[in-house]
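A single protein chain has been omitted from the complex, and every remaining protein chain is retained in its original position.
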Amino acid sequence: MARGRPGLSPALLGLLPLAFLAVFFAWPVGAIVRLGMDAAALDVLADPGTWRIVAFTLGQAAAATLVAVVAGLPVAFLLARVALPGMAVVRALVLVPFVLPTVVVGLAFRGLLGGGVLPIVLANAFFNVAVVARTVGGLWAHLDRRAEDAARSLGASRWRTFTAVTLPALTPALGSAAAVVFLFCATSFGVVLLLGGARFRTLETEIYLRTVELLDLSGASALSLVQVTAVVAVLVLGARARRRREAALKLRARVESARRPVGGEWWVVGAAYAVVALLVVPIASLVARSVDGGFAGYRALSGTGHAGSLSVTGWEAAANSLRTATDATVLALILGVSAAVALVSLRRARFIDALDTALMLPLGVSAVTVGFGYLITLDALPGDLRTSAALVPLAQALVVTPLVIRLVLPVLRSIDERLRQAAATLGAGPWRVWREVDLPLAGRSLLAAAGFGYVVALGEFGATSFLARPDTATLPVVIGRLVSRPGELNSQMAYAACTLLMVVTVAVALVVERLRAGELGEF
Amino acid sequence: GDDKPGDRTVVLVTHDSFAHDPAVFDRFTAETGIRVEVRKSGDAGALTNQLVLTKASPLGDVAFGVDTTFASRALDEGVFAEYRSPAAAEGPQRYVVDDSGRLTAVDVGDVCVNVDVAALESRGLPVPTGYADLADPKYKDLLVVEDPATSSPGLAFLLGTVASFRDGWVGYWEKLRANGVLVVSGWEEAYTQEFSGSSGQGPRPIVVSYASSPSAEIGEDGEPRTRALLDTCFRQVEYAGVLANAKNPEDAGKVVDLLLSPEFQRTVPEMMYVYPAREGVELPEAWAKAAPLPENPATLPAAEIQANRERWIEQWRAAVQG
Amino acid sequence: MLSVSGLTVRYGSVTAVSDVDLSIGDGEVLALLGPSGCGKSTLLRAVAGLEPAEGTVCWDGADLADVPVHRRGFGLVFQDGQLFPHRDVAGNVAFGLRMQGRKSPERVAELLTLVGLAGYESRRVTSLSGGEQQRVALARALAPRPRLLLLDEPLSALDRSMREQLAMDLATLLRAAGTTAMVVTHDHDEAFTLADRVAVMNAGRVNQTGDPAEVWRRPVDEETARFLGCTTFLPGRVANGVLTCEFGAIPLAAPDGAVHVGLRPTALRPAPAGVAGKVTGRVHRHDHVRLVVDAGRAVDAVAEVTNAPSVGDEVTLTLDETGVAIIGP
Partner (left out) sequence: MLSVSGLTVRYGSVTAVSDVDLSIGDGEVLALLGPSGCGKSTLLRAVAGLEPAEGTVCWDGADLADVPVHRRGFGLVFQDGQLFPHRDVAGNVAFGLRMQGRKSPERVAELLTLVGLAGYESRRVTSLSGGEQQRVALARALAPRPRLLLLDEPLSALDRSMREQLAMDLATLLRAAGTTAMVVTHDHDEAFTLADRVAVMNAGRVNQTGDPAEVWRRPVDEETARFLGCTTFLPGRVANGVLTCEFGAIPLAAPDGAVHVGLRPTALRPAPAGVAGKVTGRVHRHDHVRLVVDAGRAVDAVAEVTNAPSVGDEVTLTLDETGVAIIGP
């Protein structure tokens, strides 16, 4: 019988992600920042230009977050509440932007809209509509419609009901999603560089350029500190606001809450389809480019590019991608679920906001900083991880874990504590309660997180391109390399590889969709 | 790091653009018993920085890819150990940075203005010949360059103008600006998005790229569609050297020799679009047509670049974007 | 005035409400009674417009098919409260007022006082006891003065004295405001206190509607009678205003002829003379003793606490007219 020993509380699981975070994040980043901290670093802080960059970074991230939220909500509604044919495809499709290498998306937006602030904001939002749709949709699907019925019978129109009842209930998920999106956008690199040129600079591009082009470590360290501080401040504010809204909800099975839209809901469905259509525009332009000169690009996938631009073939890169993403996802699920369990069992603790924020930080620090940090620290671990192939999934897991946490936590936190207590009075120990109550209720969002995490790992570029060995290059790395070489074949192959990446993404999403129905029932 | 003790493996640390013919390395292994493991990451700048950061506990034994722009930095930081290859005298010596014997030139590449010949023709314009033409109102709004702050070819082009115009370079850029030069942040946008001669078929027929780029843009007729302007080139030399604190310095030196060997040097143009540093290495046929070696490329001493880079970029910003 | 006709609600193969006709006059209070699972809540939801249904729901003759829930002006108290967990007590009660663009802390306070929760304004609803939550739900529905109130067991979580008190207050309030109301209740006394008429449902259908006393005395069929407490059924005969049956005779205003009689436990009481039997079961209730007596067949009876017979005692039972019902349409 699986009875928990009294001493071993689920809260202890939190030590696992914390240890991981300490070794693979805090230590490397701390070391690199400390290395660069000297008198010159203060000059950077005193420079008003730095603060303009801070303002622009936060401003564009906030704007992109807003756009992603506004565009993502109707899609979340569509995914959560609407029973129409073809939902699985939409669910998979909105994930596609997430895997696309930022270079390629940047180029596509440049082609469609040119450069400037608006394209930066739109491109950043483009990547992240899925974060909002998935995170919010995951909770929305389980909300009991009768709370809304109650509001309607008190005279609230559909819209008022949404703003007064549904939205507050969704706030934890919305806050989670917004925090993640904000972090992605605040640390957005490729897109800003491509669409902003040298005119619109963010902390992330500045840190990158100082580190890589100017070899100015002290300036980069100072900016990294500023970045961490700004990110922490925004996260803590967000966590506060979110927690005020957290309340136990009556959760229901998704099949019961999804139905054919009625009345004004069709407008929302229309808006959602419009958003999906807009998402498809850049995607379609990429696919179109891949077949621009016939299928030469696809044929080239079995080779290594024009005159051996690559060390691996396209197909080998695809295999590498699938392999590392699998490792990263498994690791991230273990870490993310452990963290979520700990955060839920510690919900009354004082330091919970700090812990919550700490677990998000890897998304808020630039990949270069982490990558360089690895170089100067990880040789102290046995086996010199710096040159090991295992470092890539570890680094990807660093990015995927916070996402898993953010997707699963809102659902876990909305489970009525008394439901767990009911299980306990029926003889279930703390771990068993987990397996019997939390896991099934959050199962759907857990699977969504697994699929989502997998896609993120597939698409991860920053850390991967820094750490991958030539023979373990993944598809995004290969694409990045191909577009930075002249030659028509390279270009065609790059776009063919992009299309391959999208196909893999959709396939993974559809498989997860299937799994979900089979494994965990239809809750 | 899975090599057993006594295993003769040399780790070659290099940048993303490194490419080689495995057959050459295999033959080397067969002859010497030394296995070469390649570890690539980032561009030349990132590579140099990695080497600097890890100099106490290096990622490998030998490094390749530190270029003219970053060489002084690497040397100042003591990244490399002394190793004088016997093959250095066969040509690489021409590009020596200093006399400490720590860096050996492996290849040279030129950053040059590229033009889309057909596009210029269709506008009734002759192919420009040098820097001066680019500022000519005839060629208004036709040039796209990379930002030197964010891109290595962009920086190289800037250095080329500094080397050519010396104190007058800022004035030259002001003219370029008046002539509608477009600045983008990276090579990818400039070449694949804005330049009309690449597969992206953008609007501008003149771009800053590499001397070797035309060899990748061969048309249906077997002729290159683009041409590099050989009087607008800036030469970048790529160096190799044995890392200080290497685990296996003896064998590392042998790998530097390998990189300078005629067998390896012969593959350099095809694999990396650059010219061998060794003299007397025969070039592929297409190169004569598509990528002839510039005769008088601009150069600047590494130390001068190191000393002035940031100031020049600031001045450039003020002149071009201010 | 509410009139419902041919209302049917199906959940897949289950027909929860089946062809219900019902009308409630202005200011009238109708109590809806029926066994667990018979469709009461579903009927209320359908009238509120929350459940897709066949048939028509009209208000003052106008079909409400196209009137969305929030325009109907019908208040609904859910069986399980459905308070908004994100708002405090005042926020919940004020919700309907806010939807009308009104802000009236006085009305909130007034209603909280009515339900015995004065001063609870800023309490979190999740920290309330079960009964307190139910009272907040009631206050929330009353606040915007809906033209029709649909109450689903609004007092079930309250203790008897508070329930009686609130039922009385509610009746006064509804009558004073002329509010039309439909109340689901499983407490028969509550139905009497609150309602002008009762409707008895069973298995999705409304079997009978009418004046409470009338329904009690004359349930339409055995099923309804059983639901209303009759446990013994037997034939009887009315002649000249007197009902005669196997257990005796009582005065009863009904046309002469054979009738089907239903007896509640209170219809039979031990008395010095009557039908003889033997006590086989005995349960103490708070103000009486419930007996099972074998008098040819097993029948229920009640006795006063002070002189109740014990199991095994021989007793004689007489008929008490309070507990007698005549069954039939």
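In this document, chain identifiers A, B and C correspond to the written order of the chains, with residue numbering beginning at 1 in each.
The criterion applied here is as follows: contacts are C-beta pairs under 8 Å (C-beta built on N, C-alpha and C of every residue); 3 or more make two chains touch, one makes a residue touch a chain.
Model, not experiment: these values are computed from the prediction.
The chain not displayed here makes contact, within the full complex, with A, C. In the complete complex, the hidden chain is touched by one of A:P48, A:G294, A:P382 or A:G427, namely A:G427. Between the chain not shown and the residues C:R140, C:R163 or C:R197, the one that touches is C:R163. Against the chain not displayed here, chain C makes contact via residues 11, 33-37, 40-42, 79-80, 116, 127-132, 135, 152-153, 156-163, 168, 186-189, 191-193, 212-213, 216, 226-227, 229, 264, 266, 283-288, 304-306, 321-323. Chain A residues in contact with the hidden partner, per the touch definition given at the top, are 1, 3, 6, 250-253, 256, 416, 418-419, 421-430, 432-433, 436-437, 440-441, 521, 523.
We adopt the following convention: only the chains that are shown with their structure count from here on.
If touching chains are joined by edges, the resulting network of the protein chains shown is an open path.
Note: centroid distance chain A to chain C, computed from Cα atoms, is 54 Å.
With centres taken as mean Cα positions, chain B sits 36 Å from chain A.
If each chain is reduced to the centroid of its CA atoms, chain B and chain C end up 90 Å from each other.
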